[in-house]
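The other protein chains are all here in position, but one chain of the complex has been omitted.
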Amino acid sequence: MLRNNNVVFSCFVFYAVLLLLKMYVLAFITGQVRLRKKAFANPEDAMRHGGLQYHRLDPDVERCRRAHRNDMENIFPFLFLGAIYSMTGPSLGTARLHFVAFTAARVLHSVAYLAALPAPTRSLAYVAAQVPCLSMALQIMAAVASYA
Amino acid sequence: MLRNNNVVFSCFVFYAVLLLLKMYVLAFITGQVRLRKKAFANPEDAMRHGGLQYHRLDPDVERCRRAHRNDMENIFPFLFLGAIYSMTGPSLGTARLHFVAFTAARVLHSVAYLAALPAPTRSLAYVAAQVPCLSMALQIMAAVASYA
Partner (left out) sequence: MLRNNNVVFSCFVFYAVLLLLKMYVLAFITGQVRLRKKAFANPEDAMRHGGLQYHRLDPDVERCRRAHRNDMENIFPFLFLGAIYSMTGPSLGTARLHFVAFTAARVLHSVAYLAALPAPTRSLAYVAAQVPCLSMALQIMAAVASYA
């Protein structure tokens, strides 16, 4: 239990840290693809791995980077929304549903991105992850609107 | 009211969530521009929308993406600074001035970016948004410097 004695918050933190670990894995994969495809963003890295000809773009590396950027665009807002939503007093069951749905959709999003699954798999995962975020955002707004 | 009984924090949360919703709108606009201009970042998306020739860059899409990235660079730090600043005990009036100034400047930044308003409109909005952030950062540092 964390020191704020909020069970919903502790539940949120579990999924939030899981998603951050997922992002770290994605960064690790990006590095491995760079090494395997010999495609480096910086000339000093290319020099260390065979020469300046490896300072180049690669479609698989770019795919990893797009997946990572999309995570930043969506998981970082979730870190904020989930934390604040936990302070609005939701029931644990409803809150967990939000957190689990977001987490599952974002894991599917990463898999669909890296495996280049046929469209619109990735887009549907993206939209599915937006639903709990918008739900939390609206509930937060209802709780704080009078303090604007 | 949120469970921490901090009026300034509730005020901050209102503007923070408003800005996250603004970012979601920007992501939605990016998707719409991709569909309208038929310019997709992934071959699997292009295949679904007419063929691999639509796996291509588009200046309007790139503009949306630059606006979104600039939001990540600036609004995400605000989410942190505003939350901590609310814990330093500022008056509600002063705090709200910081939050409203930042929010207004970032909305103007997005409008200036997407509408390609003549320079330096967008840059001035960027600088105007930095002022409350630097003010909050310095006030936080003054409050915690002895705990470094």
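Per-chain numbering from 1; labels A and B assigned in written order.
Everything that follows uses one rule, which is that a residue touches a chain if its C-beta (ideal position, glycine included) is under 8 Å from a C-beta of that chain, and two chains touch if they have at least 3 such contacts.
Just so it is clear, the structure is predicted and the values come from calculations on it, not from any experiment.
Only one of A:L20, A:A101 or A:L114 touches the chain withheld from this view, namely A:L20. Seen from subunit A, the chain kept out of the figure touches residues 1-4, 7, 10-11, 13-18, 20-21, 23-24, 27, 41-45, 47-49, 68-69, 72, 76, 79. The omitted chain makes contact with subunit B at the following residues, 6, 63, 66, 69, 72-73, 76-77, 80-81, 84, 87-89, 113, 116-120, 122-123, 130, 133-134, 137, 140-141, 143-145, 147-148.
We adopt the following convention: only the chains that are shown with their structure count from here on.
Remark: subunit A and subunit B have CA centroids separated by 17 Å (rounded to whole angstrom).
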